[in-house]
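Only one protein chain is missing; all other protein chains are in place.
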Amino acid sequence: MKNTLGKQITVYATLALLLLFALFPLYWMVITSFKSNGEIYSMTPTFWPKEFLGTAYDRLINEKGFMTNIKNSLLVSLIVSVFSIVVSMLAAYAISKLKFRGRSFISKSILYAYLMPRAVLFIPLYMLVTAIGINNSIYGLMLIYPTITIPYATWMLISYFKSIPDEIEEAAMIDGCSRISTMTKIIFPLSAPGIAATFIFSFTLCWSEYLYALVVVTKGADKTITLGLSDMIVGDVFAWGPLMGGSIVASIPVIIMYLFTSKYMVSGMTVGGVK
Amino acid sequence: MKKSTIRWITAVLALILTAGCGAGGTGGSGSGNADPGKETLTFWMKKQMFEEQNQMIQERAQQFGEEHNVNVNVEFIAYEDFYPKWSAAIESGTTPDVSFFGYQEVGQFYAKDVLEDVTDLVGKVEKANGEIQDSLKASVTFEDKLYGVPLWTESTALYYRKDMLQAAGFSEPPATWEEFREMAKALTDPSKGIYGAGLGYGKGNSDAEWLTRAIIWSHGGSLDTEDGKIVVVNTPETLQAVQLIRDIFIEDKVTPPSSIGWDDSGNNKSYLSGQSAMIFNVGSLAATIKNDNPELYENTGIAMLPAGPKGAVVPGISNNLGIFKASKNKDLAKSFIEYMTDKSWYGTWVENGAPLTGPIYKELAAEAVWQEEKNKGFVDSIAHFAFLGYPGVYNPKAGEIYNLRYVNDVFQKMLLDSGFTAQQAVEELQAKIEALYAK
């Protein structure tokens, strides 16, 4: 009993510290978005706005472009991450559970593809989407973004699939299940938490991507959320209110996506899946 | 489990498909406005701080399109973002027809041979609207040809808090750099967190690059050449200026503690919050406080930069429109630029950005708006403009030296390491710049 109490205290104390570190800057963003410029530019910061001003949010809602940006980002991020997850699941299954020639080389090559930084690849990739004729549109981004999600997703999924003991799969095969059905009926459901986590991070990788979006998309109707936010950073005196408010608003869809997927991140269904 | 997974995936897919259709639809109708039979002109414009100015450009471009029966695509791009966009566009052959260029970039791209000669066009524009300031034309002239049409200027001025100066017993802003140093000392009070000289040296800081040049040039020094060949950085004049800056930071300690890390917004933050009594900035700050903080605006004085032993020299910033050689509609592009520089419209546009955006036409500088107390300093500066490469003419190498931030690098080193003397700093600058000119 004493042991559990001590443990409880440690757990909650650690949690509190983690929360403080994670949330303080966000708290700062939120209160900044409500402050007046005069209050933002003061010698000593105030921890609570003297007066809550909603002007920043009025501006965001009335500026049509911002909602379009969110819609574009949502579309690109969803399509790209669903596509990436599906193909990565198949590839990761093959790499982690099957034996074949060239396995090690192929799996390594997938990660090698990840090593070139965006700052180097954006020009050739832009040339590629231009050649296809989908530059200056979100379709161009849909073509490019899997380069940042697939290598990541494949590798994370490999590690989740590998943590499922082979004996479970073998038991099912002895029961007469085919390869494909063990994959879809056992490995995938058992790895649901990992798949869900990989999905949500693929989604956020696309959501916050900036450089490719900047280069590929110029026209207003196809701009993504990061471009919309950076449009607020003009000159050397920033509009802090809308900028901070905008990023708060921009994170809401991600949080909804997270809540949507988070129920698959809970264990318990693992046990049911085997039977 | 399995069923729910499938249901989940189908739900997402369905959502995407319908959303996809929606987007496809709007995208289609968006491009549907663009009549495929018409020619299209693409124009990349620097996004201005003032929304009114952006809107005016958009409307004007639309009007041009209607009058000439063409489509005009205007894209507003933040200055920082231009470099990756130009690079990708040039390499893939998708350059816009007309683009904004700072004069440094006009030089850089002239050297890469991707810009159209617009000498005739400038002549035409001047004939129709009156003379353009000579210093602006000079900054985009290479081998007697012009590669950009000036669109507006920006200049750096001194901002000071009238009340703080008064409290310290000064009725006038500093006229010389020595006076500036003395006043900064009197204005500084670290116990209250107040500093006289809001000078910053963050690595990317462009204000610092310009201001350092202003101080060096007004002392008769240089960061380049006189003839485009022999680098003349290591001179007693440059040293004197560098020593002055070093003393302000290290001997007098009249600069805020974090100023070595400031980016371009650092000095503005410092001024707005009352930490610095004097700073140097372009007109953006004046325009912002006029709207956001009328009280501070009232209390703000703006003057031309202090003078050195060789008089006042102000680093000029000229912003231009240029035409890419790869453009398929050069004639159209030229008439578009003529249209955008037409004085009757242009005068209103440039005034909307005052005092950040200054006019190119000599005649417009005499307008009432520029004679206002707080705007005068900016247009008066134009006559004292000097450009990168000074005392020689501007050349692409000088632009590279600016872009590489050699000045900020060396000054950061000097201001962080008290053993690093002004003489050493000047020698290092001489060596680095020589190496670049030698390439």
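To keep things simple, chains are lettered A and B as they appear, and every chain counts its residues starting from 1.
We adopt the following convention: contacts are C-beta pairs under 8 Å (C-beta built on N, C-alpha and C of every residue); 3 or more make two chains touch, one makes a residue touch a chain.
The criterion applied here is as follows: contacts and distances are computed from a predicted model.
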Record-based protein name (UniProt) of the chain missing from this complex, from "succinate dehydrogenase", "NADH-quinone oxidoreductase subunit N", "Sugar ABC transporter" or "N-methylhydantoinase B": "Sugar ABC transporter"
Missing chain: touched chains present in the view: A, B
Residue of B:G202, B:P315, B:G353 or B:G377 touching the missing chain in the full complex: B:G202
Hidden partner chain, touching residue among B:A128, B:A383 or B:L404: B:L404
Contact residue for the chain not shown (choose from B:Q108, B:T188, B:T300 or B:S381): B:Q108
Sole residue of A:S36, A:T55 or A:S262 that reaches the chain not shown, by the stated touch rule: A:S262
In subunit A, positions touching the absent partner: 7, 11-12, 14-15, 18-19, 21-23, 25-26, 28-29, 32, 40-45, 47, 87-88, 90-91, 93-95, 98-101, 103-104, 106-121, 123-125, 128, 143-144, 146-147, 150-152, 154-156, 158-160, 162-167, 170-171, 173, 179-180, 190-191, 193-194, 196-198, 200-201, 204, 207-208, 210, 225-226, 229-230, 233, 238, 243-244, 246-247, 250-251, 254-255, 258-259, 262, 265-268, 270-271
Residues belonging to subunit B that touch the chain removed from view: 83-84, 86-87, 90-91, 108-109, 112-114, 190, 193, 201-204, 256-261, 263, 269-270, 273, 275, 400, 403-405, 408-409, 412-413, 416-417
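To be clear about the criterion, only the chains that are shown with their structure count from here on.
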Subunit A contact footprint on subunit B (complex, rising order): 1-2, 5, 9, 12-13, 15-16, 19-20, 23, 26-27, 30, 44, 47-49, 73, 75-78, 81, 84-85, 87-88, 91-94, 193, 207, 264-265, 268-269, 272-275, 281-282, 284-285, 288, 292-293, 356
Contact footprint of subunit B on subunit A as seen in their complex: 37-38, 41-43, 71-72, 74-75, 78-79, 82, 86, 122-123, 126-127, 130-131, 135, 137-138, 184-185, 188-189, 192, 211, 214-215, 218-222, 230-231, 233-238, 269, 272-273
